[in-house]
Structure formats: C-alpha cells, structure tokens
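Removed: one protein chain of the complex. Kept in place: all other protein chains.
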C-alpha cells in the first residue's frame, strides 16, 4: 500500500488517562525557558523567510541556542522596577554570504527577538529591562537546494534522529494546556495583574487531579496584599472552571503555594516573568513540541525551537509525528491513544523515514487490524506532505513549545 | 513497613531488551552539550565544596546554564588551527555574601571550568581556543541550613518535581555507554588521534543492532587520508569488540558515515571536538543523568548537571531514582526491568517524597508480590540515605550526564 | 585680594591666530568616539539626577569608559542595510545600594543611552543596528555628602589632577567648531542625506586655511552617484560660507577627499556613522572638553565625558578653566589669548586649587599689570561658584566633547 516503512503495533500500556499516576507540566510563554524557545523559533522563522525572499531557497542555519541570564528586580505594590537587566544571548549559525548577496543575519535575528518580546511580554522595556545580544557564526554556505519557490525534491535527512508524537491529550494534559493558554489569553486581557510567566503542573492519582499554578503577578496592578490575595483567588477560580470543562474527576487547584504572607514572601514581579529575578533560561529545556512535558509518555530530547525547518530532522519529525497522531485520532474511530515515532537515517529523503513506528491503543472491541490500514494511509499521506509542514513552520502556524 | 509513600506495581510493558525497536544515544564528553554539562557540574561541585569549607554549610546557588558558542577552525592533515575561539558563558546564581564573608563565586567558577577543560579536553588551549566568561547573579542569600558539618535535618523540597531512574541497562544501552567510555578512556590513551567528541547512537530492531559512531579525529595525529581511514577502521573494530562483549545479537558498527572522501569531506578537527566549528552546546540538552538518551524509557527534562545538590529536587531525585533502581537489580532476584519515579511536593522533606512509584518487570515465574517487600525496603533505605547522595555528588563520585 | 593661589603671567607665545601653523580637529556627534562620549556623559547625568532625586545627594559613580565595537554594513544607493550590529558596552562604577534603597543603576544607564541615541542618531535602529550592553561595578558605597539639596560645603579633590582651558577660539577653531555644529544642526534638517559622522580638520599655514571634511552620507537619501556628487558639493559650499563668516583669510574646503569615484569608493553609509562599518570608538579619544582637538594648545588627557561631576577633579577643572577663560575674554578688554590651568591637590577643597595658573597674551599696548586684577577677580569668582558648574553639568547645559 505504501513504499514507506510503516509499522503499526498494539501499545502494550493502557491509555494515559487510564494509568494510575500521571504528571503533566507546562511552562507558560513568559517562563524563562519559554522566552528562549519563543525567540529562537521566531529568529528561525525570520531567517527562513528572508532566505526565501532574497535567494529563493532556505540556506543553512540553526538558531536553537538562546541563553537567558536573569536580571534583578525590586518589585513593590503599585509598581517597582527592574534593577539589573535580563541578558539574552541569541546563539547559532547562519549563512551570511550567498551568490554575491550578503544576508544581514544578525540584524534579522535581533529584530525578530525584539518584535517577539514586544508582542508577548510588553512589560519588558526593550534595551532597558532586557539586553539582547547575538552571536551567529557563519554557516557552511552549503546550499540547501531543497526547499524554495520551485521545490520538486525532498531534502535528505541531516542526521540519524527521531521524533515522537502522541494523541489525544489526556484530560490532565488538556487541563494544563488549556489553563495556560487561556490565562495568557482572554484572562490576562481582563486581568492585567497576571504576568505571562505561568507555570502549571498537573498531577493525577487515580481520579484525583491536583493542578498547581505558579503565577507571577505584576506589581503595577497590585496595590496591596489584599489585591494580591484577590488576584491569586481569581486565578484559582478561573483554572478550576477550565478544569471542569475537561474532566469529571475531582480537581483541586493550588496557586502560588510557595507564598508566605507572614514573611512577606509572595510572587510579585515588575514584568510578569521570573526572568527579572534569578531564573535563567535556555532553549529546549522546557515544553516539548506539543507544548507539554509529559513524563508518562515518550519524549524527545531534541530542542524543536529555533532549528532549521527544512532539513533538521529532529524538528520536522517531532512536529510531524504529533500531526500524524492528531490526524489519526481525528479521522479513525476506535483509537483511544496513539504514539507515532519517526526514525531518520542520514542521507535518506525525509519523507521516507527509516521506520515509522506507530503504537496504538484501541477502544474495547476494536482490533489493531481494524484500524491499521486507515492509520497507515494517514502516515503515508502526511509524510508525503512534509514540505507543507515546513511551510507552515516558517509561516509561524505551528507552535514548537 | 515504611512511613514513606512507596508504590510497587507491575510494569505493563516488556523489558526494553524484549521490545521490538530500541533507540539509544550517548554524547561523549567532548560533545558541545556534554562540555557544558561537565563544566556546569564541576562549577557546582566547586561552589558547594567552597561553601562547606568556608561557612560550614552549602548556601543557595544554581549553575545549570552554561552556554557554548562554537568557534571556527581550519583543520589540516598533520595539524591545523583554531581560527575563532569557542565562547563559553557560565550562567547561574550563587550567594556571594554571607555572615560577613565574601565568597569569590565567579573566580571559583572560572577556575573549576578551566581545570575541567584542562583535564578532559587538553587539546583546547585555554584562553586561546576557548574563552570562558561568567555571569553569576547574586543568590537570594537565604541560608540553606540543611546540609553541612553537623546536619541533623533533611532539606525541604524546593519545587514540585520528579525524578526517574531505570535498571538494568539493556544490551544496546550497555554497548553505547561502554563504547563511549572505553573510546574516551583506554582507547584514546593509545590512539591520540581520537578526539573526545564521540557521539554514539544505537538502534536495535529485533535482534539486529546498528551502532553509529561519529568520532572527531585530531588532525595533528592524522598525517593523511590513509591515516584517517585507518583511524576510522580502528574505531570500528574496537567498538565491534566492545559490542560483542555485551550481546549475542548481530551488531553492525558504522563510523563517520557522513564522510565523503571524494569530496574531501571528513570528520577532521584541530581539538577533537565539533565545538571548534559550528556546533553550539548547552546544559541539559544531551545525556540524562544515567549517561544516556533513551526514548524507549521515561525521561526527565530536568538538567541534572550544575544544580545545587543539597536541595534541588530534580537533580537529587533523578540521581536517587537511578541509584534505587540499580540497587534493586543488584540485590533482588527476579527483577528484569525496573522504573523508579520519585515525585516531590514543595515543603515536604526530600526524604519523604509525595510518592515513590516503582514499576517492575519480573522474570518468568516471579510475581510482584514475591519481590515487593524487598524493593520497598531498598527504596526506604536509599531515601533515608539521601544526604549521603548529596555528599557523593559534591565529591564528584556521581556522574550527571 | 583672594585667598586662592592665583598666578597671572604673560604667555610667552603669540596668540594662536598669529602662529605660523595651526591644526584643529573636531569629531562630529556621530563619530564613533563622540558617540561614546555622548553616551557616557548622558549616563552620568542620568545617574547624578537619579541620586539627587532619590537620596538627595550624588553618590559615588564614574561612567567614563564606553566602548563601541563597529558593525558591518552594506550601504547602497537608495538604501542599504546594517549587516552586523554595532556593539556598545557601557563601563563604569556606580553605587547601587544606599541607606536601604536600591538604585537601578544599570537600567538607568541603558535608558540614558537609548534616549541619547534616539535623539542624536535616529537612523540607528536600537536593538537591531546597535546592541547596548552594560557592566557597572558596584561603587564603594562611600557617601559623597558634598553635593545635594542643602549642600553648604565644597567637596575635596579626589585626585591630584589638573584642567586646562583657553579663550578665545582662533579663527580656524571657530570655523571647525561652527561648521560641524551647523552641519549637524540646521543643515542636516534640510539635507537628510548628511549623516551625523562629520569629521572636520582645519589646517592653517599663515593666511591660508584648508578645511577638510569627511562627511558620511546616508544612502536612503542618495539615489545615485550624481546625487552623491551634489551632496558633497552642497556640504563644501555650506562650509565655505560658514568659514567666510569667521575669517578674511583664504579658505579652501575639501569634502570626502578619500573618495574614488572610478573605483566606486565613496563615503556612503546606511546610518550616517562610520561606526556601522569598521570604525570603533571609545570615550576620551576624541574632542577635548571645549569640543576641539587643538595640538597648538595645551590639552588635558582626561576624559571629561562620563565622569562624576561632583568630585571628579579632572572633569570639573577642565570645564571650569574653559569657563574662566571665556569669562575673562568676555569681560576684560585687552586680552587676546588666554590659558587657564587649575591644579588640584588630593584632600583640598576643589574651590581652592593648589594653583590657578593663568597665562595671558595681551593686545598691543596692554600690559599684564593692566588686566591682572580683573582676571584674578574672575578666577576667584568662578572658583567660588564651582557648585553651580556641577549643577549645570548635571542638567546637561554644558557640553563635554
């Protein structure tokens, strides 16, 4: 049916929702690690798009190594100040000279970082609360003639690597992911006191879910301790409501549990991120490509953010395997849990992985054989469409963390 | 039997050795990510020891964020040169003032990095091939009065986090780990042409194991292409022999498969590490605490290297869970595969995790109930000995990557 | 008449205007050295003002060491781009903790630099064409209790140092200074193609003055070579007119003499400053406190820009001696040229210099004795008003370069 090496097998384990203990974590967009992920990925998009615009093809680059050095801040009810700035170093490789043209890779990177910060963490005054520096080495100058205006071929894998994806999310995963997205979306639009550095951990034991939220509050909008208490309670109530939409299990929500009101120790910040005071960050240390950290599932160590979306196999396969898993769940009845692993081999076209290894948990009464053909067809189709995935990454349609 | 919350359960999956597909990777000590891990951990040891020596207790610090920016090199048969130096930025927090004393945290960090590099990658001329910079923010100054000369208490968990460990290693894991250790040990002592940047990937499909080695060769000891070919073949033969000691399965070893002799593209370096040319690195992006990257097993995203060994729960629980798993395998008959997860809760003593969750694969004919008591006793004992683990980390007896 | 040690003596040499050969130089505000001077001085003003606002007195600081590392640019008719950003490192010392307060010295410095660049070189996109970094060490924390809201005392000299000032400007000096000021003022308002990096050298031999202008043109406003030629000619004509206002001597004006049209080598820039391509800069390497480099006159090596205006004797005495010289020329008839030197002694109040040494060239028929009392009275008065000078420096009313 396909010339691709696809293997469909039963998953030995139960669906994650049926396991006894589950742990899920998400670092919100203002977490120091996520800031690095976001900047690395936006730099990557900006470079890829510039290469397409100027030379018609994406040249060699890799920018998956942003380092954030925390600042020092003096928050205060009603508004404090950053004392020592955050230092952000964008690190990577990019092709600067090609076919007589000079590509201003460093200024492109700086602009992408600046625009990303302005959009996602506007409380950080650029060039004052945060210094952005850059060290982009010259790339090899090799042409990656594989993705461009008139691409007909598919790139070769640059490495022996693998990607892994899952679907559907468990209830706990849904709660953790949705809570952060909505806190950093509609909720914060109405509650300016909530910073972007929201870290959520979900822990499920049997049918009891504990959701622990660490939410940085922005001092300018918090006049006093009562207001702070209210802000904490508002987050708690909101997350409880979000959780109730996704599960019938018992959910307890805890917010800023490390606070000690008597000792005057609360999670108050000037800018809404702990990067302002003591929390360093870097790329690839936080959320996986699906936005979560899920020790109950296989995870890839690859940093997805910042990598070249044309030929970096770790990035592509992490995103693609997740997309395949989601497609299977959406399109094939009877699949309750699914893991897709794609393993590359150096030198093979990336649409022909060394092996595509799919483990499926089926619903009661459904056999693997009942779904295997449909699953394989989806794997085949999505692999064939891999260039479309690259395009969507460059356009910023896919999140990587 | 114990007041600790220990759960022993059967592992739903087969032992890793019995699974169909297995992937294992190890980045050798000269890999850019490993260089960062190693420096971060040595800085951590040096700081912890200095605090013990000077104030009798380990103060607040965390140095788990070294960033390496690759250099540029011009290797040549017989000896080339580094053109642009590697830039290494040590990042973290450390308490500089305590009880009237000033602790020279930055110079301690620089010395630890320098000594570590001199010992592990002597080909890198310090201050010429590599620049080491440091940005250590002032720590909170909080006393961590929990570990010192006369510690009687156990520290509280600083975070809700978890650690995970496994035992025993699968055959493929053994091969990958042993091959790197021996290449970077006795082999390189006899073969100066082999650099420290040895990256090994093992892939097993059923009973066929492919071991792919990327081995940086040092140009000074490689006079010409014939010598290079010999060096590659020597590594191949050596790794084949190592593999044969650990398995009866079919093993194929591939070394430097990306070489293209006709195009003059080979893996020749000046210093034995790809950090000299284009490969950036950072902490926590490579090997897990057990020295391997094992997508077939649960892994923690926590960077273990560089963290404070007294109270950083991610570090302690990753190392401790591995140690528990190894102890169980060594001491309890009938256990063929084992996963230990330790989940902390902020504010609880670290020797009393929220849950210690042990999944066991037993040998044919052995029931969980047959081994549960013995396993639980070991978990209990090792948790009770957690301070001893901290001591060993500070003394450098435990590897973290 | 005064208890200050003032010495009035005849100047052995002729007035500068009467000397045979004269050389004068001014680096415009967009010259890399001047950029550093300007940033250092604005950082100094911002810190001094913040200290006054927050603690009522100017604390210890010194920020006279900004370093600029040039970028790389690709100018093109009609508009090119910066390829590698300029890197600017603000260096110095400042008191961060005082009386329970934390002063955010680094963010203050960054803001001052950003605002200064935005105002003086708006073509430089902050955070994209230029990275501004900062390393401010902690000052000693000593209180400088000598200048504040209710100062009654005068600070002690912090060093044995001296300052030197002259008046009036010679014709050549007037031409050089005025030409740059007006080019960077009204002229550039009408001629957007003229960058701020205007460097002017005046050389007079007898009655012939050669004015050599190096003027960076901004590519966005220069569509082609003809437009460039016109821009150069416009500058030449304008400077010739300025010169004619200040002298009856013969003046030749040369603009961008290093251009080679045939070779396509012209002084075209993206941002109007050579800092974008290859010209590094630092504080104290360019203009002296009176805005000029005048090898025919005594000069102080002290960097005036960036220094603490309360007690840094080199800064104060350079500005004050210039102010005294100008006052003498304005108020006392018969003085044609004048040099004032103020020499401090550590530990003496700054309004009582070790010696104030005034050398006077008088007009024909005027004896030193005729003017000595008037000169001495002015020296005495201005020294007595030294705190007012500090106030004006903090308010940005005095230029330092």
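Each chain carries a letter (A, B and C) given by its place in the written order, and its residues are counted from 1.
Here is the rule we go by: a contact is a pair of C-beta atoms (placed from the backbone, for glycine too) under 8 Å apart; a residue touches a chain by one contact, two chains touch by 3 or more.
Predicted model, so just to flag it, every value in this text is computed and none were measured.
Partner chains of the missing chain, restricted to those shown and counted over the full complex, are B, C. Summary of contacts with the chain left out: across C:115, C:280 or C:370, the touching residue is C:280. Considering the whole complex, the residue from C:92, C:168 or C:272 that touches the absent chain is C:92. Chain B residues in contact with the hidden partner, per the touch definition given at the top, are 74, 81-85, 87, 96, 102-107, 110-111, 114, 125-129, 131-134. Where chain C meets the missing chain, the touching residues are 7, 9, 12-14, 20-21, 23, 62, 64-65, 67, 69-72, 84, 87, 89, 91-93, 135, 137-140, 160, 162, 164, 201, 203, 205, 212, 257-258, 278, 280-286, 288, 293, 295-296, 298-301, 303, 341, 343, 346-347, 355, 357.
Convention: only the chains that are shown with their structure count from here on.
If each chain is drawn as a node and touching chains are joined, the picture is a simple open line.
Once CA atoms are averaged chain by chain and compared with the all-protein CA average, the nearest chain turns out to be A.
With each centre defined as the average position of its C-alpha atoms, the distance from chain A to chain C rounds to 50 Å. Inter-chain spacing, taken between the CA centroids of chain A and chain B, is 24 Å. A straight line joining the Cα centres of chain B and chain C is 56 Å long.
Multi-chain contact residues of chain A, defined as those touching 2 or more other chains: 84, 87.
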